[in-house]
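Omission of a single protein chain aside, the complex is shown with its protein chains in their original locations.
As written, the chains take the letters A and B, and residue 1 is the first residue of each chain.
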Amino acid sequence: MARRFTRPLTTPAASRLPHEGNRPFVSLTSDWGLRDPSPAICRAVVLGIAPDALIVDITHEVDKYNIRHGALMLWCALPFMPIGAHVCVVDPGVGTARRPIAIETGRGDYLVGPDNGVLLPGAERLGGVARVHQIDNTQYRLPVVSATFHGRDLFSPAAAHLALGVPLEAIGPPLEPSDLTPIDWPQVVIRDGELETSVIYRDTFGNLKLAGLATDLATAFPGIARGETLHVQRGSARGAPIELAWGQTFGDVAKGESLLYEDSYGRLCIAQNQGNAAAGLGLDEGMTLRISRSG
Amino acid sequence: MARRFTRPLTTPAASRLPHEGNRPFVSLTSDWGLRDPSPAICRAVVLGIAPDALIVDITHEVDKYNIRHGALMLWCALPFMPIGAHVCVVDPGVGTARRPIAIETGRGDYLVGPDNGVLLPGAERLGGVARVHQIDNTQYRLPVVSATFHGRDLFSPAAAHLALGVPLEAIGPPLEPSDLTPIDWPQVVIRDGELETSVIYRDTFGNLKLAGLATDLATAFPGIARGETLHVQRGSARGAPIELAWGQTFGDVAKGESLLYEDSYGRLCIAQNQGNAAAGLGLDEGMTLRISRSG
Partner (left out) sequence: MARRFTRPLTTPAASRLPHEGNRPFVSLTSDWGLRDPSPAICRAVVLGIAPDALIVDITHEVDKYNIRHGALMLWCALPFMPIGAHVCVVDPGVGTARRPIAIETGRGDYLVGPDNGVLLPGAERLGGVARVHQIDNTQYRLPVVSATFHGRDLFSPAAAHLALGVPLEAIGPPLEPSDLTPIDWPQVVIRDGELETSVIYRDTFGNLKLAGLATDLATAFPGIARGETLHVQRGSARGAPIELAWGQTFGDVAKGESLLYEDSYGRLCIAQNQGNAAAGLGLDEGMTLRISRSG
């Protein structure tokens, strides 16, 4: 568990889309689910403060209380969002002493949410933490703050005001970036011709996203070429490994076959062509994988 | 079953967010689900009539045909919405004799949907039913009205026109508010040192919302303080009750422990800290609960 999120991250040039218009931009991410009215209420709270705001819901279907998933969603999505204020509420400690914070990133965005690590990988992806302030100015929240819905009462109003141009220092006192609560993010280890990493996310196609990035694979296996077969061994198992081609897209292998590829965000990923890799290969989140060359 | 929805309701001051801009506002709520294109079609129908409308989907994942759930979603969400026209379609009687109606609330909103009770708790929350008209002016609907999708053909167009400023009386003839179909809403009973209420909603966290409000608890147990333990007995059971602390937020109890608290809308709610109270306590919608002090 690193003190801060410091893995090297690649931001594709493709992903820089500065916001051309003058409309304030707010994105919303949470684990509330779309069955309950919470996301719509936050959207309405933002519109009540910033009626011209453009709002994009990144997702509200983060697994309940899963800080790592929330962080991954921001990591994937934020580089494609216009510069703006981004709320992320995966907040098992709501109403306790954990601090509500607003981070200013190197790109000029504000990341708004609880100080539990969920904002850090996304911040890193947008140029890192430039400044961070605690949210405590009662002027920039709803008049009554509940103990259980800070997304509505605290974070969405703060984001709406920041998106409108309220300066960060007006939101509350500054904090030391180094004092922020870190996120528990799996390490990637390269040793003895092996890349050891773990499955951090199973998407709805059954594709498995790994902690390792494509750049890690290139470091571990210099000169690796598309089409090369890799051995993937689960955890400490010693049996026959899974054999996966290092491919570029699903159609590189036959229908029903699996491959290891670089996903569209630069991350290592395992997929099955027109199938479900998690089910087909018996892999799931949290599993450690040891990848090696077959040659 | 009350003739009308008349439970005393608390609207937090925090929830009043009058719409500052000049854009017409429309919200959409239904039991259609997000897999089918129905919500998107209604959104497009509104935009076809009012291209500048701001539209918020409160939820489309109301349990199928569950009028009480639909009503609860409006009750929770509407106070946070800008003043506007709010469509709610949970409508098992679509195409039959049940009347399509538009209610004007005390706050100045329009609530648009079937006359089956689903609009009434939300109307009460916005200052009550000021006027109600039947929707029957063919000028404010789509040219062809199907027998099975009044949300698209009747309710969304009416809401879009009302949001644009069409006067309520142009939509159709007036109805007597006292003639509206009531909603079947569970009563809360306070007697012999007990608060008897029932579970009306299990949210996606497994939190259980009760028919009773926090004000009911204060009435039943004068001087009750946070941290006090309460006995919760299911239905007519005589065994050992569940013991729950009367807390303020999830972190008031240890991880995996449950509590009774006032949710962010003023309603009694049972939750488990970072867990699922419904699964953990074996409670579900429709169960009657008898709450008493332990002392």
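Here is the rule we use: contacts are C-beta pairs under 8 Å (C-beta built on N, C-alpha and C of every residue); 3 or more make two chains touch, one makes a residue touch a chain.
All values derive from a computational prediction rather than experimental measurement.
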item	value
Per the touch definition above, residue among A:Glu169, A:Asp203, A:Glu243 or A:Asp284 touching the missing chain	A:Asp203
Contacts of chain B with the absent chain, listed as residue ranges	32-37, 40-41, 43-45, 47-49, 51-52, 64-65, 92-96, 142-149, 152-153
Where the missing chain touches chain A, by residue	12-15, 17-21, 23, 27, 34, 54, 56-59, 61, 73, 76-77, 80-82, 203-205, 248-252, 261, 263-264, 273-274
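Convention: only the chains that are shown with their structure count from here on.
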item	value
Inter-chain centre distance, chain A versus chain B - centres from mean C-alpha coordinates, in Å	33
